[in-house]
Structures are given as structure tokens and as C-alpha cells.
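Here you go, one structure.
What you see is the complex with one protein chain gone and the rest in place.
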Amino acid sequence: MDQMTIGGRTLGSRLLLGSGGFAHPAALSGAIHAAQAEVVTVAVRRVEHAPGGLLEAIEAAGASVLPNTAGCFTAREAVTTAHLAREAFATDWVKLEVIGDARTLLPDAVELLVAAERLVADGFTVLAYTTDDPVLGRRLEDAGCAAVMPLGSPIGSGLGIRNPHAISLMREAVSVPLILDAGIGTASDAALAMELGCDAVLAATAVSRAADPPAMARALHLAVEAGRTARGAGRIPRLHHAQASTGDEGRPEVSA
Amino acid sequence: MDQMTIGGRTLGSRLLLGSGGFAHPAALSGAIHAAQAEVVTVAVRRVEHAPGGLLEAIEAAGASVLPNTAGCFTAREAVTTAHLAREAFATDWVKLEVIGDARTLLPDAVELLVAAERLVADGFTVLAYTTDDPVLGRRLEDAGCAAVMPLGSPIGSGLGIRNPHAISLMREAVSVPLILDAGIGTASDAALAMELGCDAVLAATAVSRAADPPAMARALHLAVEAGRTARGAGRIPRLHHAQASTGDEGRPEVSA
Amino acid sequence: MDQMTIGGRTLGSRLLLGSGGFAHPAALSGAIHAAQAEVVTVAVRRVEHAPGGLLEAIEAAGASVLPNTAGCFTAREAVTTAHLAREAFATDWVKLEVIGDARTLLPDAVELLVAAERLVADGFTVLAYTTDDPVLGRRLEDAGCAAVMPLGSPIGSGLGIRNPHAISLMREAVSVPLILDAGIGTASDAALAMELGCDAVLAATAVSRAADPPAMARALHLAVEAGRTARGAGRIPRLHHAQASTGDEGRPEVSA
Amino acid sequence: MDQMTIGGRTLGSRLLLGSGGFAHPAALSGAIHAAQAEVVTVAVRRVEHAPGGLLEAIEAAGASVLPNTAGCFTAREAVTTAHLAREAFATDWVKLEVIGDARTLLPDAVELLVAAERLVADGFTVLAYTTDDPVLGRRLEDAGCAAVMPLGSPIGSGLGIRNPHAISLMREAVSVPLILDAGIGTASDAALAMELGCDAVLAATAVSRAADPPAMARALHLAVEAGRTARGAGRIPRLHHAQASTGDEGRPEVSA
Amino acid sequence: MRVRLNGDWQTLPEGATAADAAAVVGVRPGDRGVAVAVDGAVVPAAGWGEVVLAEGCTVEVVRAAAGG
Amino acid sequence: MRVRLNGDWQTLPEGATAADAAAVVGVRPGDRGVAVAVDGAVVPAAGWGEVVLAEGCTVEVVRAAAGG
Amino acid sequence: MRVRLNGDWQTLPEGATAADAAAVVGVRPGDRGVAVAVDGAVVPAAGWGEVVLAEGCTVEVVRAAAGG
Partner (left out) sequence: MRVRLNGDWQTLPEGATAADAAAVVGVRPGDRGVAVAVDGAVVPAAGWGEVVLAEGCTVEVVRAAAGG
């Protein structure tokens, strides 16, 4: 597959992985390999709750770390968390999450934008987790975000892309990379994301809580490439009636 | 991907291709290679309308021929066409189509079943193009069909799988291989077919009339494998609300 | 609402009701009134299992009885059941059901058609419960059925209309009244059925097992009229982008 | 139907109408009557582009005027427009629109919230046109908006409710009246909105550009009542398989 | 004489008619909304008294029941 | 004196008021359903005659128009 | 003798065989990927020379064509 560039860095893989929810560390390693992921998100937590070895495991699997600000409900929290992550992981990249509701984990548009502007000013490469709102996506791009990450449906819900029309409008509105984040449940969801024009897909729960995480990781890897290839291939139009793929010309008379 | 068996024959590829609609013969060859297809359908037409070289082209691309009965509106026509195909192509396999309506090219359940019974009795390996009706699917299986091929939507319409629920009911009803035929428009359609439990997918117009047929062929090949792998991987359940993939435990206090 | 005619009889109501599943007889009466139903289906059962008074209750509520052949798995059973019904209820009308599978209660196309032909020959006014297959629908019409009753989804499933495209194709294929039967769960399903071109809707479980059956009966009555009126009103086309309903001309400059 | 209350005012009708797009003034009057609408939106435009008589026509049809801020792209514009409207129409009510994109006419979350806070402070009864974002909906409610008006799809698109799941999440998130605004194409869309928990529906283009506006107005009026009644009636659950509405007990043996 | 009446084997006197069988399940000629079939053939109400049952035959006596 | 009235530059006499501007577009105090803003601030109808316009100011005179 | 060959009426000599008809449309015994039906019955290639055509019969000579 063709490469993509985020914040000046070239990525060969268009499937990003979340590190949460795996039953054990080896499962994460297996999933990274199967997904051929180059970027894996991690959270920032107190050392007592962060057993250590996670960074090493991710790097050993050939991927680099993308810290997130999961759990932050204000711009202030998210900004400080990003700074902690930069110090701890020696990366300017951050997946910016500012949550507005504990039950749906949906983003808070206003706080998100404030945090994005601040982090861009502080020199971060910001990948912003957002609703599927094209206007907000454009504003995040205008604020200097390196990528815009619309949700398909709530985090961990597995509901796929609830509003494909909105994602296609986001693609029209946003020029920086568009990464479908949240809601992916299975391969066809990932393929659809790419067909709608997303540049990449991030999967977390879909992989880590699948019955067989490496198998699902591999399925999503294939699906992302399938979807991107299909978009480039120029699909046929949708028709109300049938269009024969076999001509009627020359059909023998065999009804006698 | 794991192999599948139809009528005693083992196939390594789960993507079947139709030969109709390509702009030129080389495009077909390219698509067969890109799809890694082992089975390619052909129609039976008067020699004046069948330029010759098609069988050779398909075989040169490493695939074998599956004759269809496209254009037949009665069991009688379809049966004779199948016999002509057996004589011409030295194969017992036939993709049985008995059409009931010229505008939608939807199958005629009654004539289809009559033709299937007859062809099975005549020693054919029958792959039956059918509606997405589980009861009819079971009847076709009971009649001895080697595979049941439900439509996702009308031939060439590109509308994808209009009724995923019906396809999942077919999977429960039918034990022989289930091949999604007709309606595929793009990769996510093919992935979905496999996730619903289909054993394979047949694509014709989706590939041949795509802007870039080999690219779409490759996309569908990947999507079929993605969908099958995903089904085997055991997807996560669908939830109305969110489920965090990052625990809240140990979140630092950074809101001061 | 405008009247409809089935088998020469004029009906003022386009909502038919099933009598099964109500908690008690009074609930049925209440539902008939709330639905303003003129036709109510009943089954044919041994007297020990049929408490009596049902006909009287239906007639007292101002409706007439439409016997069904529920539970019949062969044409033979359905035909005899229809004859028993004609004798018992003094009506030529029959809602013909021939089931092909106990778990989905989906119709068996072949047996259905055989039974329909026979009952038409025997002088019945046949309303045929069928799949959403336009070709089968046409065949049932050609066989002399007075109405064709496609399912939206399996009986009692409440899944609504799983394949609206198929119903619209049925509308193009069938000239006799088209009555959406099976699968209705709520009002919007009934409205959609009418918008797709159905002439009427039959609801059973949706009403009888709702928390408040008369309320749901009334809701469906309103929805049927809403959907039919909307179809007649000529809806606006679907657009990918927005179309302003307020002109920009003459907008004051107020941004100073 | 039961009444609803917005900003202390009781409304008997749950269908609000837009006044834009009608071919001539009499068509608007006819639509108001057919919709039984009590509230009709109007825009604020320079007198040269506003022919006069509109207020009178709306009031003569028994409705009251709800000014909108259509066409405003900033909070500043919207606030001034609302003040002009209050002066001109002697009403504190305003349907607040702050648009973020000319092609999709989608709202700008940030400017919308700023304008809402300002107008509430200025004593307005604010009905806020918003995306289908539950977090933003809650914020608008917290800002003091009297009603939250999520879109189903872009204004005038007729695409209906693209994301029913999001609307149901909004219903959980918002306590003030929820009015589905934008995207309604036909009756089943309006019924669905109410079933998802909306308190009312606003229709503009769906009515004014229908082939027969008064008919569509009536259809939507019926659909709104149908959907609200259905929600109150407690619909049946959705099942994967069938559930018989006719018991098998006592089925006669008639297959001999 | 044994006949299968509404699914149960019953003993009826020789020469018993459809009317006799109907009576066993509480149905009389003239009752509204019922029908009788003997061996799969419907017997019009007027003929119940004349149709003599044969050993081993199947009799069904039916009425309207609530149903979809 | 030049003022921008409903988007067009108009010449009004020195000392002209909001009421004078409104009159140019055919609106009089007491007319129903209209409003006037000068430089983005709404002028209540009662005050039209007292608000003296400044050179280069923006005057908007509006009414209800059909709209979504 | 007139036969309907691939949809067109053709004149063939009396005693013409399926092989003769095939030849008219450019097909010879041994050609790969073709088949012949006379009046709806398939004639195996080995038998083309032996099947004598009757006046008014229908002959179809077919090959593989691109198709779904």
C-alpha cells in the first residue's frame, strides 16, 4: 500500500492499534505483528498502575508509541497529560482526547479545540479524536492538528460507522490525514472507512477483546488495504435495477 | 486462507470472477491474476458472437471455467444450455441461472428448482444463483446443489448486500458452500458477505466495470480474506454505550 | 384516506390486524377500534383449543374475519385448512401461509404457488403471504391471487423492513394490492411500507405484544395514513449536500 | 396528542414548519393548516428582499412566528440578527443557527455555544440548531437553551435521520425538549424521530418543495403523532428469528 | 369403532356420523363458526348427519382461534 | 453624508436620522414587523427619530422573509 | 433444405449433417470449446458427421463468451 505522512513522518501502515484491553502483554505483541502496525497508542497512568515494560514490548514489536490523553475531561487535563507523555516517551505526538460524557465517551468539541490550539502552540503533533462533525474537523485542521480522527461510533461499542455520510463529508472538509477512530467492530467496518476516504483506521477494542486478537488484527490489516485499494479502483455506480454482465446477443435458441 | 470444497473439488481462492463486461481480453487476464481467482464464469453464445480465445485466456491465467446459463428464462432453456456447456467445455460444473424478470434479472424460484433437480439428475455439479430466501436455499441443497449462490442485490446494481439479516439466515439454513453472487459493488460488501458466513464471493461487474479492474480485483481478494478472517476471529459484541479501552485506574490528577 | 379494493371488496382501512398474541379478548377489541381495522385474521384450530366467541368479538368491533393457514407446511395442508375456514366462517377470503421453516416461519415459494393456484381454482380470494421476491410476487398475481403480502422480516421479529429496495421492486412488479405483512415493529416501519408503495399493512405481534396494544394500534393506523399521504405528496429528492431553505439574498450586514 | 412546553409556553402541535421554499404565499397558508402547525420559522432580511405580509399570513393561519438566524456564520452575526428579530416581531424566541460551512450548512459548535450563552443572557428563549452530538446538546442545555434541535442530515438534503443511534444518545443526554430539525424527507423520517425520543419535528424543505405541500404537511402531522404514540406504546423487542403470532396448539391434522 | 378425533383416538358406536363425532367435542349442527373434516375432506354442516364414519378415520372439528 | 443603507451607499442630508434612512427604503415608524440597526446595534422604533446617523455608518432595515 | 442455423435460415443440401452446418459458421470437428445442438438436443462432437439434419430443424453452434 502507498505510504501516508502525518506531521512530516512517513508511515507504511494505515492501521494504528490501541494497546488497551488485551488479556496479557504477549497478546499485544502478537496483535502488533498481525496488524503490521507501526503506531500503537498508550495511556499515561501512575506508576503503581502501569506495570512497566509496555514501551519496550511495543518497540520490540517494531512499532512506536502514540500517547493518548484518555480519561481527560478538560483541556487543562489533556494538555498536562500530553506534556507528561512528551517527557516520559520522548515524542511530540499525542492522540488528543477530551471527553465530554462518561457513558458515551464522546468528545467535547469546545474543550477539544482549546486543547488542540494549546498543544499545537507547544510544538506537539496533534492527532485529534473528534465527533464526525465536518465543521469541527475543519476547525481542528485550521488549529494545526496533524490528523483528524473522527469516531464511527462510541469507543468500544463495536457499532461500526453509524453515519457514513458524515464521514464522507469530513473527507471533503479536511485535507490533513483522516483516521477513523472508535467504533470499529470488524473488517467490513475498516474497509468501509477507507472507501469513504479515510487515510487510516485505529482499532483498539475490536482487536484486544476479539476472541482471537491476532486473527482480528490481521483481518483489519487486510481490510484497510482492501478498502483503500477499492477507493482507488473507482467503484461502479449504484443502480436501482439490474445491469446484465452477460450480453443477450447470440444467445442460442434452446427452448424448443 | 483455508481451502474450500465444492462438489468434491478443492479451491484455494474464495473469490470467483465473472468474465463479462471487460473492455478487452487483457483486462480479464489482469483481473484474474489480481483476484487470484481459480474459477471464472463464462456464458454460452453462438459462435458468431463469441470471438474465441476466451477459454484459452482464462486457462492461461491459471483459472478454470464455470459456465453459466445467463439469459435463460425457463428450466428447459437452462438445462439445454448446461448440456451445451458440458459438451463444449468438458466440465460438469454449471452456475445455474434461471431469470424471472428482465429488468431486475432476479431468479425464478420455481423454474430454478426444476432445473436444479434435472441437472443434478444429469450428473452436473450445480451452483445455483438464487434469491436470499433461506427456505429456497435449503430446497436447492436438498435437491443436490453443490453450492447455493444468494444475491446481495440485483446483478450489476452495485447495491451491495441489501439484506444482511437474510444472508445470515441463509447461512443457518444451508450446509453446502454459500457464495454471495450479484450486487457486490466494492470491498466492504465482500468483507461483509464473508462475515455473515458466506464461504466465497463471486464478482463480475464490480471488477470489470470499475475504473481500474485489476485494482478492484485485488481489493476484493483482500476483502474476502479479511472478512473470512474476521469471522473466524470472533468479533466483539455491539453495545449501545461506550466501553473504555483505557482504564481510569491510576489516572494522574492534573487538573490543578 | 382513499379506499382500496381487494377481490372486488372495498375497504376503508389500510391497516389489517392479526388476532394472535393478545393477553385477553378485550385487548383485541380495543386494538381493533384503535386501529380502525376492518379486517382481522384468525387461525383455524381444534375446538378444544379455540375458546369460542372470537368471531363474535371481531364482528362486534366492526371488523370482518380473514382466516389464515398459519402453521401449514404443505400446499395440501393449506388448501384443506382454507376449505375448513370457508365452511366455518362463510368467507371465500383466505390469507394463505405455507411455511418452509419452523425457526424463521418464512414461506415456501414452491408450495405457496401450488396452493395459490389450487385455491384460486376453488373460488377463493387469496391473499398470499410471501417473501419479498418480486418474481414470486408476479407469479402469485398471475396465478390469480387477489393480494400479495410480502414480509418485511420474519413474523414477530419486529425487525421492520429489512430490504426496502426489494419492496419497491415488488411494487413495480405487482399490480394487485401489495400488503406488507410480518416484521412490523413500530409506526415508522408502517409508514415506510406505505411510502415504498404498499397498499396496506398487516400488523399482529407489533400490536398484541406491545406494552399498550391499543396505543400501538392507533400509532400504526396514523402511520399508515401518514405513509400513504406522503407517497402521494411527492417527496423531495435526496441530496448529498445541503440545500438552503432560506435564501441568502438580502441578508443584513450585522457582523460589524 | 399531549402538549409540550418550550420556555414556559405550551404547544399543542409537535410539528413546526419552516416558511422557506414555497412557490407562493397561499401554499404556505395551506401547509400551515394541513400541518396544524403552531410555530413557523421566518428569516430576517432587508426590506427590499422581504415582500411584506408574511407575518400576517402566518398569524392568519393561526401560527406564531419563530425567527431564525439563517445565514449567520458567526456568533456576532447571529446575536445581532436575533436582536433585530426581537425588535421586529416582538418575540423573545429565536431559532439559533450559526453555520460553519456553506456547502453542508452544518452548525459551528463553538460559535453556536458562544451565541447561545449570549442570547440566554439577553433574555431570549433559545432553540438551538445543532449537530447530533449529545455532548454539545448537553452543553447547550446547560447554557440555558429552551430546546435543542439536532439535525437528522443536512438542511434540505432529504436524507432523513442518518444516525438514529446518535439521536437516541441525545435523548438520554438532554432534558429540555429535543426537536429534530433538518433532513426530514418524508413521513417515516418524522415518525422515527419521535420514536427515538424527540419531542417534536421541524420540517421546511420536505413540505415546501414536495410536489403537493399541503399533502406532505398533513402526512408529517400524522407521522409525528404516530411516532409519539408508538414510543409511548412500548414497542416489541427485535428478535433474530421469528416468533409465531399464531399458536401451534390445536392445529388440525389435514395433511392426509 | 375407533376414530381419530381432534388428535385423540376415540371409540364411537358403529354407524356413528360426523355429527356424532362433533357432539363428542361439544359441537352441534347449527353451531356458528365451526367446521368438520373427515379424512381431510370438509363436510358441510348440512351433511354431518349423513356422513357415516369408517373405522380408523380422522375427524377434525375446528373453530376460529386467535392468530396472526 | 454617505451611509451604507441595506448594502448600498446612499447620500443623506447632514443630521439625517434612522427614521430618514428607513424612509428611503419605504419604512415608517409604526410599521409592523420591521427593525432597524445602526452599526450593528438595534434601534427601537421609538428612537428612530432621535438617532442621528454618522458619516459612513451602516444602516440595516429588515423584515420577515420566508425561511427555514 | 432449409435449416435455422444460429438464428438464420440457411439452405443446405439434402443429407447435410450437423458437421456441415457447423462448417457454415466456421466450426470443424475437433475444434475446442464448441458445442452443437440440433432441435435442443446436444450432439457430441464425435457424432456431428452422422446426424443428418431434417428440413426446418434448428441448429445451434456455440462457444464460450464473456459473461457474469
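Order of writing sets the labels: A, B, C, D, E, F and G. Residues in every chain begin at 1.
Operating definition for what follows: a contact is a pair of C-beta atoms (placed from the backbone, for glycine too) under 8 Å apart; a residue touches a chain by one contact, two chains touch by 3 or more.
Everything numeric here is computed off the predicted structure, so don't read it as measured data.
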{"item": "Options A:85, A:176, A:201 or A:254, residue touching the unrepresented chain", "value": "A:85"}
{"item": "Option touching the unshown chain, where A:46, A:103 or A:238 are the choices", "value": "A:46"}
{"item": "Touching residues (missing chain, whole complex) on chain B", "value": "244-247, 250, 252-256"}
{"item": "Chain A residues that touch the omitted chain in the full complex", "value": "18-22, 28, 41-52, 54-55, 65, 67-68, 70, 76, 80, 83-89, 155-156, 204-205"}
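Methods note: only the chains that are shown with their structure count from here on.
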{"item": "Relative to chain C, chain with the most remote C-alpha centre", "value": "F"}
{"item": "Selected pair, greater C-beta contact count between C-E and C-F", "value": "C-E"}
{"item": "Chain centre separation in whole Å, for chain D relative to chain A (CA means)", "value": "33"}
{"item": "Distance between the centres, which are taken as Cα means, of chain F and chain A, whole angstrom", "value": "53"}
{"item": "Mean-CA-position distance for chain G and chain E (Å)", "value": "65"}
{"item": "Multi-partner residues of chain C (at least 2 other chains)", "value": "18, 20-21, 43-46, 48-50, 68, 70, 76, 80, 84, 103-104, 106, 154-156, 159, 165, 204-205, 240, 244-247, 250, 252, 254-255"}
{"item": "Residues within chain G bordering two or more other chains", "value": "6-7, 37, 40, 60, 62, 65-68"}
